[in-house]
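Working notes for the structure below.
Just one protein chain is left out here, and the rest sit where they should.
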């Protein structure tokens, strides 16, 4: 085995390649003979053509989410969308209360933003998800207070692929007059997303999780531009004053096309991926001592997060370097830190530390899955052989 | 004349097309067979390859500015860079003082950011530029106070193309222990930019003003990552915690290549553009009643801002719709508002309102310049014919 | 600067009149019955001048000059052309009618008022002998 072997890409949850059809639309907005003008240059025809393409993309993104076009605000990605949603709503509605509810298993873009608001005087309740890592109204309701202004819960968890039970949370928020933000970065294009069905007031999406380009995303804001947020980035008043900066035509057009394709192809693709995923899981679980992390039923088709008994995480990752996968542990820091998501799920340290996230997508094939299964089985077996047995010398836990 | 005629693009200061060589580098980071992985995915080889390309680009951008690579922080463009520089420094150093000095002719990304800080309790002094629109130490020095923490002055003005006299301002700031931010969005790649020669502590650049893609920029921060800013976007701790969010490999790589090309080609290109610009000015000024806005000598080669006596701005723009140019007035608002930059320069309303910014660049040709001159001359003459003479009916000013 | 510097959509009537400017100019020579009137200020972005020859209570001829946006130029041209043959009517033209005919956006009504004022001033002006 050497590093020059062709890598099997099983990290679609980290990022996806850009679909070639999307690449073509993007290139159409770049070069000197393309639609490169500034969409803000309304004084000339090339600028207006760029603006038209931006607005068409806005309609595509709105359509995928069941939203109206002016409710879509372009951002640089879901990290910015999450920041803008949470800080923007918190600061805009600061006079109504300074309490926010979220979950312990959110993405860092939500958690770090909440930590920042804590420094600025907000109070945050971080609820622990229920069975199988699912966040539902049962966890959120007890955390609500009269001064709660915002609830933020992700749609699909990026580490374990579980699908939270959002509609009842949306309903609850509506009843209590609390804003509801959904981080849908891992959901858009993977399963049906409808802002009304979810009861979402704010919803973050990113292009690069759905075969669009990195560095562009959107925030859905219900009722925009009449409803408002405190902007984070000032200067020129683009996007109804809520997000200034030159609009990146090719990025936005790429996101629009990616979301259009996702809308058209999602149902068939979800089926194909679910069956590939099942094949992958069947192959891995055959090893024995393999645990699926997160609810086995409420999940997106593309993501499997598994823990292996008796193998150490860093060695596993290195042994599997022909696979591009993510690990549930942080190896570069002094003390290896297991994923906060798996810890919130109650996984013990050994299992949390030896977890892998395998995520498949549009270009994954059955052959790749089969090769991956063969590799994982061989390497897990080898590492288990290297490992001391429980009955080796004194007891397992002794120093 | 109809709108389907090929437009002559004379709006390089609004945005530039992406150089085809840059497009190729970008496409190399997009599709399923390209370097598409997440640069944060250090657990696998494709992720590390993406990271390598990001770091190579960081070195290219640093090189163009005379900076060290860790002093370059990726952003979504100069608007975000300006926001991060000014808010980030102001908030980080709030305990040292809450006074900022800037100029009335800055870009909105600076002015609107300063307005926001005013709402949050900072005091801002907006100095009026000197002769010809040039901001120099003579304007800045009297505005400094013991509680001044930051001075922000642009390198090249985006409307009139003048080059401010920054090095003495940098020296002054150094002496007084005040941070110096430079918005170099219109300078990078157009003239030599060296952070040490300028004495800049913070410097904003954007890719799309220099034949790179829209939606990516950088902030130079002297001494980073040891010196710090208060981040605006939280979540995951990318860019030494100062700017979170998935790094957009193709965008960053595009910016790196664009800046590399700019460094290699700038001197020769500046000469070519200066001579084209002189040809353009000679052609226009031949009309009579044409005024150059801004200092005639201290300017970048690519930008001409001219005011026409006796023609109204909107009609001029419409008559010249075969040219993609920017206007110095805002026609869509109820009352036509003349450019705040030209007003700060003391231009009277009629001249401010009938100004055009013509900006040329890498793909501009002599033929285009000659056609543009012909068109402007014909249309200005025609509109002047339509216009009442000074001696038509009563006096010019009567109602 | 470009952000708000957009051009509105112009109707084909506005485009045509902007390009060709029918009824642009002066009434030449010494003309009995000639009147003229103006309104607006170049410094405010609109100035319109009309000249007309009145005969038997009607407008026999009318010419305009205008400094302003394409809507202003088109409206002045339209007024000059349609005035010819009309009875002198202190209530004509009407800005709202002009706006409808030329599809002028509401925020431009102020500019059309200058056209109306100039024409009415012209009608009310003392005639040359």
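In order of appearance the chains are A, B and C, and numbering begins at 1 in each one.
Simple rule for what comes next: contacts are C-beta pairs under 8 Å (C-beta built on N, C-alpha and C of every residue); 3 or more make two chains touch, one makes a residue touch a chain.
Note that the structure is predicted; figures quoted are calculated from it, not measured.
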Given the contact definition stated above, which residue among A:40, A:317 or A:360 touches the chain not shown here?
-> A:317
Among the options A:197, A:264 or A:386, the absent chain makes contact with A:386
List the subunit A residues touching the unshown chain?
-> 1, 11, 14, 108, 158-159, 310-315, 317-319, 321, 326-334, 336-337, 339, 341, 348-350, 353, 357, 385-389, 392-394, 396-399
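Note that in this section only the chains that are shown with their structure count from here on.
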Greatest contact count: chains A-B
Could you put a whole-Å number on the gap between the CA centroids of subunit A and subunit C?
-> 60
So which stretches of subunit B touch two or more other chains?
-> 11, 14, 108, 317, 321, 326-327, 331-332
Got the subunit C residues that touch at least 2 other chains?
-> 2-7
